[in-house]
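One protein chain omitted, others in place.
For chain A:
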Amino acid sequence: MNFGFSEEQDTIRETLARMLGDHATLEVAHTRLDSGEGFDTATWSALAEGGWLGLAMSEAHGGSGMGAVELAILAEEVGRCMAAVPCLPVLCMAVPALQSAGTEDQRRSLLPGIAEGRTIIAMALAEGGGLAPDTVSAKVAQGRLSGQKSPVTFGAEATHALVAATDEEDTPRLYLADLTASGVTTSALDPIDRTRPTAEIVFDNAPVELLPGSDPAAIYRLLSGAAVLAAFEQIGLAGRALALTTAYAGERHAFGRPIGGFQAVKHRLADMFAKIELARSNAFFGAWALASGDSRLPEAAAVARLSALDAVQFVTEESIQLHGGIGFTWAADPHLFLRRGWQLKAELGPAVLWRERLIDNLADAPWAAS
């Protein structure tokens, strides 16, 4: 048993942190929030140049053949620097979907472009407020897709989308759509985090291509993996929010001393830290289950998701509180984290969805029958 990172993995983290720190600063995040130009293409290009976008792809497709744990490290560092890049949809969902359910032709035509940063594949799973494959109403008949998908993160910036839709036998599958094709209408939405652009996509008889290995079980596995990796992005951002709040509490003086010396503040910060570390422990187990193909992945993903959601909401809300009046202003940093936290919640569904999955999984266990 070894519940830590290897030296190589620590090196990957340091290299990434340095590189991302040079490009994706909080000043950049503020600028994008103000301008509404969400996608930080400069940081995405830098990740491509560093070979990071191909991290978990096989070498035959232009990647470096690493695994889920390294991808988790990337997700955490992206979260920590609040980079406005589509790490979750493209690297944590579309790439694994192509690898596990796509054809070799699909992989050969798309993965190299992703690694180079040219191809952006959005995930069009959600519709009507639901994410579960069994609630999908978009339909494909004779290779043509019709339906409405929303919210689709980076939908307007993407070149392609993987769309959940039912086939002619009413089975939910994943389809690859070229978003420049006819019959595709993309319109930008106004998300709570404008540094994470979000769109609605309407497909009207649009040409699509099946990912033959996709079925409801495969979609659920994809969601589980995404939940684990998103938890790392959430932990990254929560950790950064805690770090800047802790620094503020050490600098800001009231009643003749730094406010971090008062237990009302110190103990709140301790609670924030404890929630993040609890979430981190669950995310670790999830990353291991994902990387090793362990059968406990569904419940590991659910607990990672639940504790990450809990940590992010608590930490980002209390970060504003502990900053006092300045924390309530547009110009200050805390609301950046609060917004990103809600966006990451929306993208993979709120706690209720994952609680239900967890209890369903556990209640099937033999001991629950007694």
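Keep in mind that, in the parts below, a contact is a pair of C-beta atoms (placed from the backbone, for glycine too) under 8 Å apart; a residue touches a chain by one contact, two chains touch by 3 or more; residues count from 1.
The criterion applied here is as follows: contacts and distances are computed from a predicted model.
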(request) Could you tell me which of "Alkylation response protein AidB-like acyl-CoA dehydrogenase", "Tripartite tricarboxylate transporter TctB family protein", "Universal stress protein" or "SusD family protein" is the UniProt name of the chain missing from the displayed complex? (result) "Alkylation response protein AidB-like acyl-CoA dehydrogenase"
(message) Considering the complete complex, identify which of A:16, A:101, A:219 or A:287 is in touch with the unshown chain.
(response) A:287
(request) Check the options A:260, A:298 or A:327 and report the residue that touches the missing chain. (result) A:260
(message) Out of A:42, A:141, A:274 or A:326, which residue would touch the omitted chain in the full complex?
(response) A:274
(message) What does the interface between chain A and the hidden chain look like in terms of residue numbers?
(response) 1-6, 9, 69, 246, 249-250, 257-258, 260-261, 263, 265-267, 269-271, 273-274, 277-279, 281-282, 284-285, 287-289, 291-292, 294, 299, 302-303, 306-307, 310, 351-352, 354-356, 358-359, 362-363, 365, 367-370
